[in-house]
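The next block holds one structure in the form of structure tokens; read it before the comments.
Our next item is chain A:
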Amino acid sequence: MRERITLEVPPDLQFLRLASTAGAEAARCTAIAVGMEKQDAFVHAVELAVSEVFTNAVKHKHASSHAWRVMIHFAINGRILEVVVKDRNRPFDLDSAPKPVLDTLPASGYGLFLVKHAMDTVMVHREADGNVVTMAKMVKPEGAS
Partner candidate 1 sequence: MQFQIQSSSYGPIGIAALSGRLDAANSYQLRRQFDRCLRTTGKFVFDCQDLNFIDSSGLGALVTCLRKAFDAAGDIRLAGVAPKVRLVFELTQAEKLFTFFTNTDQALASFNDRSIKLEATS
Partner candidate 2 sequence: MRIDQQVMNNICVLIPRGRIDAVSAPIFQEQLTTGDDDNKVVDFSDVEFMDSSGLGALVASTRRLRAQHGDIKIACLYDKVRRTFELTHADRLFDIYDDTEAAVRSFAPEKSE
């Protein structure tokens, strides 16, 4: 299956649930399309990643900006689901997100780390006036190591 789905979501946390469950549903569609229905881990990983990236986009928005929308694209490409999230914020660097040092019990800083571990690939690049987070994950059949 090859499909593209686009959501335009206002950068407000009241739509967080909408954005992340949309991610979960897109993941479920991907898994079902390749005939692998028991893919809770896959679905959860995508839901989590979308939730984190959307939260990140909303939390770092400029106070002045109102007119823009967070653009979320899902591209289902066979066994691979690609998610692209575009914002209008100041640049951020994915690699600068360190692995949280758990022993010190930090209260935050898990977000991007989580995204990197939940998805197979994550990239961030700058486009015109915003960040583009591109991530992908492949559905793996049960039993593949």
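In the analysis below, a residue touches a chain if its C-beta (ideal position, glycine included) is under 8 Å from a C-beta of that chain, and two chains touch if they have at least 3 such contacts; residues count from 1.
Candidates were picked such that all candidates are chains of the complex that A comes from, given by their letters.
Just so it is clear, the model here is predicted, and its values are computed rather than measured.
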This complex places chain A in touch with one candidate of 1 or 2, number 2
Note: in the complex, chain A contacts candidate 2 through residues 13-14, 16-17, 20, 40-41, 44-45, 47-48, 51-52, 55, 58-59, 100, 102, 105-111, 113-114, 117-118
